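Here it is: the structure, laid out below.
The complex appears here minus one protein chain, its other protein chains still in place.
The chains carry the letters A and B, assigned in the order they are written, with residues numbered from 1 in each.
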Amino acid sequence: MFYFTLNRLLQSIPVLLIVITATFFLVRAAPGGPFSAEKNVPPEVVRALEAQYNLDQSIWQQYTSYIGDLLHGDFGPSFRYPGRTVNELIAAGLPVTGELALYAMLLAVLIGASAGIYAGLRPNSLHDYLPMSISMVGICIPSFLMGPLLVLFFGIYMEWLPISGWGSSPGDKILPTLTLGLGYAAFIARLSRGGILEVMTKDYIRTAKAKGLPVKVIVLKHALRGGLIPVVAFLGPAFAGLLSGSFVVETIFQIPGLGRFYVQAAFNRDYTMILGTTIFFATLIILFNLLSDVIAVWLDPKLRQQYRSDK
Amino acid sequence: MLGSIKHKEDSPLHSSLPSKGGGSLWSDGWTRLKRNKLAIVSLVILIFFCITALLTPIIAPYGYEEQDLLLGASPPSLDHWLGTDIFGRDMLTRIMYGSRVSLAVGFIASAVAVFIGVLWGTIAGYSGGKIDSFMMRTVDILYALPFMIFIILLMVIFGRNILLLFLAIGAVEWLTMARIVRGQVLSLKQQDFVEAAISLGLSHWTIIHRHLVPNVLSPVIVYTTLTIPSVMLLEAFLSFLGLGIQPPESSWGLLISYGVETMEEYPWLIIFPGLFLSVTLFSLNFLGDGLRDALDPRASKD
Partner (left out) sequence: MYLLSVKNLTVHFHTRNGIVKAVDDVSFDVDHGETLAIVGESGSGKSVALYSLLDLIPRPPGKIESGRALFEGTDLINRKEKELQKIRGNDIAIIFQDPMTSLNPYLTVGEQLMEPIIYHQRKSRKKAKIAAIKMLSEVGIKEPKIKIDSYPHEFSGGMQQRVMIAMALIVKPKLLICDEPTTALDVTTQAQIIKLIQEIQIKYKIAVIFISHDLGVVAGIANNIAVMKEGKIVEKGTTEDIFYRPKNDYTKSLLSSVPSGQKITKSFVNEDILLRVKGLVKYYSSGNKRINWPLYNKNKEQKFIKAVDDVSFEIKRGEILGVVGESGSGKSTLGRSILQLTTLNSGDVYFNNTNLMLLSSSKKTEIRKRMQMVFQDPYSSLNPRMTVFDTLAEPLLYHSISKGNKILDDVYALMDDVGLPRSASKKYPHEFSGGQRQRIAIGRAIATKPDFVVADEPVSALDVTVQAQILELMLSLVEKHNLTMMFISHDLSVVRYIADRIAVMHQGKLVELDETGNIFSSPSNDYTKQLLLATPLADPIKEKERQNIISSKI
C-alpha cells in the first residue's frame, strides 16, 4: 500500500511539472501582457517584477528561477495590487473557499448517497422515480442558474436567508453551499442508485439473502461496499468540479474566496495571480485525485493485495 | 470455464420466448426506445428546438438588435411573449438567436470530441500493448489536469475566439469518450468472433470496420447524446463568467448572466433563458438515458 501511494505520488510530479511549465509559458505568451512592454503598469510594480523575475535574463533562466521560487513556496508579487504578494492573497482566500467546498462536498455526499441508495433499493417504484427525477433537475440546472433562482426565492421573495457575504450574517453560508452542492448531490444520487442497483443483482447478495441475513445487514454490510465504488471514484473529479464551481458561486454571492479572486484576476489581467492560483489549484486537484485513487484501491481487497505483494 | 456457461438466456426470463420484432439490434432498439415516452418527448422537443434555431432569421418576431428604448424592460405580453430586456429588445428573439449559438457549440464541439475520442480509443484498444499503454497514460495525465482552469487561462490570454472555444471544449470532452471506446474495444477483443475474424485471415482494417465499429456504435451514440449537454453547460458556464461568447453574439449562458444582474426587478430576464437551457439539457439527458436502455439489451432493468 505504501509503495503504491509513493508510486502514485511520484507519477504526479511530471504532471504537475507539465502544468507549471504550460501555464508559465502561456502567460508569457499573452499578447499585451506585462512581459511584453505594456504601458499601463505602475512603476513600483515594474520594479518589483524586474527584481523578482530578472526580466533581462533569458526566458529559461526566468523559468528555472520561477521554479526555484515555487519550491520555496513563493508565488511572487501580485501584478495588480502593488505591495501584496500572491501568497497573501491565496492565504486570505483559501480558508473561505475551503470551507465552502467542504460543506458542499458533505452535502453532496450525504444527501446524494442516501437518496441514491434509497432509490436503488426500490427500483422502478415511486421511491425510485421521484428522487431520480428531482436529481435530474439538479443536474440540468447549472449552478449559475440555481444560485440566482435560490436567491430570488429564498432571499428576495421569502426573505428567509441572506444573499451575500460569508460569515458576516447568520445563515449566509446556506445558500452558497446549496448552490454549489446540490448539482453534485444530484449526480452522486444517480451514481449511487446505479451502483446499488448493480450490486443487488450480484450473486453474493443472493447468497447473503439465502443465509437468512436481515435486510439491514445485507444492504449495509454486503451491498454498500461494492455499490458505492462509483461514488468513491467520482470524488476526485467532484473536488475539481467544486473548485471550479466556486468561481461562479463566489461571484454570485460576493464571497471573498479564492475562486472569486481567480475570476477577478482573470479579468484584471493579474498575470502573476493567475499563474500562482492556477498552479495552486492544479496541485490541490492532483493531490485529491491521488487520494481518491488510493482510497479506491484500499477498499478493494483484490487490488490491495496485488499492490501489497510487490514487496 | 468448464461445463455449461450460465447465460442470461438460460434464465427463465429469456429461454422460452423469442425476441419480438426479430430484426437487427437497431430496429429492436428503436422499438424499445419508442416505449420510453419520456425519451420520445425529449427527442421531439430537441428536434423542435433545432428546427427553430435553423429557421430563426426567418421566423423571429423582431430583429436581433431591434431596440425599443421607450419601452425598456417589460414583462411578457401579447406583443412580446417572453418580455423585453432593459434595451427593449424582444426576449423571444434573443433567446432564439441564443439557441443558435448554444446548440451549435453543443453539437460541433461534441462532434470534435467524439471524433477524436473514438479514433484515439479504437486505436489504443485495438493495438494493445505498448501503444495502448502510452495512449491511455496520456489520457490519464490529461484527465488529471484541471481543464476548467486551463480553458479560462486560454480564454484570458488569447481572447475570446469562437473557434478557440470550440477547440478548448472539445479538447476536454474527448477524454471520456476515448476511455469509453477503449473499454468497449477491449471487451470486444475478448469476444470470440473477433478471434474468429483473425483466424479467417481478415485484415486489421476489415476487422476494425466490419466487426469492431458496428459494435462500438451503441455506446458511442449514447455518450455523444450525454456529451452534448456537458458541452453546452461548459459553454454557458464560460459565457456566464464573461469568458465565452462575446456580444454582439449571444448564447443562453450570456443571457443568463445579464439576467442575474437585474434579477430582482426583472426576473423574467433570467427565468426564460434559464428555462430553455434547462429544458434542452433535460431532454438531452433523458434521450441519452433512453438510448442507453434501448440499445444495450443487457442493461435492462427487469
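Definition applied: a contact is a pair of C-beta atoms (placed from the backbone, for glycine too) under 8 Å apart; a residue touches a chain by one contact, two chains touch by 3 or more.
Since the model is a prediction, treat every value here as computed from it, not as a measurement.
Within the whole complex, the absent chain has one touching residue among B:73, B:86 or B:202, and that is B:202.
For the chain missing from the display, the contacting residue among A:25, A:160 or A:204 is A:204, taking the whole complex into account.
The chain not shown here is touched by just one of B:80, B:94, B:179 or B:211, and that residue is B:211. In the full complex, the hidden chain is touched by chain A at residues 3, 7, 10, 124, 202-204, 206-214, 217, 221-222, 225-226, 299-302, 305-306, 310-311.
Those residues of chain B that touch the chain absent from the view are 1-7, 9-10, 12-13, 15-20, 22-25, 190-193, 195-202, 206, 210-211, 214-215, 297, 302.
By definition in this document, only the chains that are shown with their structure count from here on.
In the complex of the two chains, the chain B residues touching chain A come out as 141, 144-146, 148-150, 152-159, 229, 233, 236-237, 240-243, 253, 256-257, 259-260, 263-264, 267, 270-271, 274, 277-278, 281-282, 285-286, 301. Interface of chain A with chain B (complex): residues 12, 14-15, 18-19, 22-23, 26-27, 29-31, 33, 123-124, 136-137, 139-142, 144-145, 148-149, 151-152, 156, 197, 240-241, 243-244, 247-248, 251-252, 262-263, 266-267, 269, 274, 278, 281-282, 285-286, 289.
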